[in-house]
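Some chains omitted; the rest stay in position.
Read from first to last, the chains carry the letters A and B; within each, the first residue is number 1.
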Amino acid sequence: MRYKVRCRLAYSLPSPSTFVFNVAPPDTMAQTVETESLTLEPDLPVREFRDAEAGNRYHRLEASAGTLVLDYRATVRTEPVASPREGIPATRPAVLSPHVMPYLVPSRHSESDLVMRLAWREFGALPETIERPVRIAQWIHDNVDYLVGTTHSATSAFNTLTSRAGVCRDFAHLGIAFCRALNIPARFVSAYSYDLRPPDFHAVFEAWLDGRWYLFDPTGLASPGGLVRIGTGRDAADVSFSLIFGPAILNSMAVTAEPCDSESAERPQSWSNLAISSA
Amino acid sequence: MRYKVRCRLAYSLPSPSTFVFNVAPPDTMAQTVETESLTLEPDLPVREFRDAEAGNRYHRLEASAGTLVLDYRATVRTEPVASPREGIPATRPAVLSPHVMPYLVPSRHSESDLVMRLAWREFGALPETIERPVRIAQWIHDNVDYLVGTTHSATSAFNTLTSRAGVCRDFAHLGIAFCRALNIPARFVSAYSYDLRPPDFHAVFEAWLDGRWYLFDPTGLASPGGLVRIGTGRDAADVSFSLIFGPAILNSMAVTAEPCDSESAERPQSWSNLAISSA
């Protein structure tokens, strides 16, 4: 599948500020950036760097007081792998790959330590397989209302569990917290998603099972096939689309993703019962 | 300087459990493990792994129901570097090394995003140098009571800022939160400390300035020279001395550190105004 993605962010700056953007998708096993462009108004030098762990691409720049507009566009080919869910076991902590251990401990927005008892009550009787994250995603979908405006950047799984409302980011954080509480490594994924209405950055989570990251979207809003991965981290704190050092006001934001062909526009019903892997 | 360190942890296990211990100091630029031994009762196979980022050494094992005793001993030579504080500048985010960027964002126990306004009110007028973390450590020392038993494993900087009481771990978390709020990368260090009374694992924090990690101990309890580093992470969640998967009760815990010679037993007064670097 192939998508044209774009984001345009316009800021006003009362004084000079440094930005670190995380809006450019990386090449991964399951996606290839075919073309891309990053333009800035005013034109400013940008340094790109990647984190060793997840391959996230960060663009850093210093902007003077005034305004700043970033316009990023790319065409990205995605090849998510769908496989039957049956028989995908959870991996015992005793044999987990060391590189996924950091995704087992609590983080800023996914306080797995605080939801232990609830996680085991709700999901502890399920088989130790992919069934657990599947049910976790379903539970969140059933028990939390998707409501724009009810949460903010400081909201965490702990809050969402009581308030029972949030957006994609909050849904992902809660999924991550529950998985970790059950000893399943889990991480946060920010993405472009072509069929999100209204268009915005999307967020989902991944759980590590049987040596691979599998994708879950508790919102049920987007097709896993139509997802273009941007950043992967412990939670949203790692992959904010813009980390700003200094005062800056986001004046406008437009995020779009469009399928390049009809196949890419489909949302295969059959996928809803498959295990999706795109990392 | 040279120290003999030891920790002995005894658990009872109602059922089989997996442990990941982080009690063994790594070799770093500033410390060398000269001899060490790790014994287990019962004798069990152990897998050691290191994290790529900080070099932390983790020992993982599976234990059957019953009891488990871990006894770790080592002799460690330390060579912390003390230099004058004057003129050590903070590094602007625009030129920070990418590998320290993860230490700028909020984590489970150091919610820098929640303390922004307070951090800038208290420390924003200070020069953009090592003076900021120095004053942060001093502020914590002056404003938070060191009181065993007032906090627990879920306590974070956000709580400590209101309750104004805690132990070394809480002091470190608050120091980290303040530093990050001021755009100074900061991280958590667990350690053996020879002059801590009563003996226990110690915790301090490091701030990144001018291309190097500098050590701060807001408790003022231990001599920076007498510190044997164990683990380094975003906060305590990364370097718990034991991460346990399964039910286990810690029955007893003994942590000791002893100087091997008289020089190592000294606590040089002169150091109190120096910048200490041991990473």
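Convention: a contact is a pair of C-beta atoms (placed from the backbone, for glycine too) under 8 Å apart; a residue touches a chain by one contact, two chains touch by 3 or more.
Computed from a predicted structure; not experimentally measured.
Here 2 identical chains are displayed in place, and the whole complex they belong to in this file is assembled from 4 copies in total.
By our rule, only the chains that are shown with their structure count from here on.
When chain A is laid over chain B using CA atoms, the rotation angle comes to 180 degrees (nearest 5). In terms of their C-alpha centroids, the spacing between chain A and chain B amounts to 30 Å. Within the complex formed with chain A, the chain B residues making contact are 18, 20, 49-53, 58, 60-62, 92-94, 98-99, 101-102, 104-108, 111, 113-114, 153-154, 183, 237-238, 240, 243, 245.
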